[in-house]
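What you see is the complex with one protein chain gone and the rest in place.
Right, chain A next:
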């Protein structure tokens, strides 16, 4: 349990750091620059994905299964909003939109609905701790992540978070990648964009064609890449392409481009939960230090491995 939890968040942080320079690039451009992107840029670390994940983990440790959307909104108001001094580095549309909504006094679920970025992958990127906390219980993981999710997201953005949290919860049992992905799909309504994209991604990966994967899940005529149905589908595809091995899953996701830091982070969380801490390449683990707080000052100094250990303790207490 502990090694899977630590592998999950270390894999997430490594994916975030590996994918960071490939964000918003097409696979062809990634190939042109790096051939195949396999090495973390030394000394650069991760982005908002890791820092918001640390924040979500701290919420779970504080509130556990009894957490409510009002608790999460209060934590945003007390922990995040006062620390914003000038630009909000690295924050996605859904977090910025939610913070503007909270600043004007709106409460969840309106805070996640009021802005048009409900579909953002901002929840999916921080969903892994819910799967660790509710290891082996995908329905509970999906329920809990939505408690956090409705503060900043709505609709498909919440579904994206639920698919990731449920899949991590099953990966934490050591299940095979196919079973993990099925658990993610089962956590969201069948008649949803997320479900349709995840099923299409599974089919496309089976054909081995990146072109088919792109045709099936990437929105071609849209300039932003943070759509949860797209990002979660690419992340799961990377995880399947890597057969659940940490390095291969993370590298596969990162080299698919689009929201590459987030997709590689999610693939890393799934694979790391399945294979454990020791399966994360040492050269990557060496690049993962305490968070800088560049995106979220409140998590500065926190290390993903400590957050994972605390989550397991909190989960044990709850059980």
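Everything that follows uses one rule, which is that a residue touches a chain if its C-beta (ideal position, glycine included) is under 8 Å from a C-beta of that chain, and two chains touch if they have at least 3 such contacts; residues count from 1.
Simple rule for what comes next: contacts and distances are computed from a predicted model.
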item	value
Per UniProt record, name of the chain withheld from view ["Sarcosine oxidase subunit delta", "ADP-ribosylglycohydrolase family protein", "Phenylalanine--tRNA ligase alpha subunit" or "Sugar ABC transporter ATP-binding protein"]	"ADP-ribosylglycohydrolase family protein"
Of A:101, A:142 or A:271, the residue in touch with the unshown chain	A:101
Touching the absent chain when the full complex is considered, from A:61, A:84 or A:110	A:110
Option touching the unshown chain, where A:52, A:76 or A:193 are the choices	A:193
Where the missing chain touches chain A, by residue	93, 96-97, 100-101, 109-110, 113-117, 119, 155, 193, 196-197, 215, 219-224, 227, 229
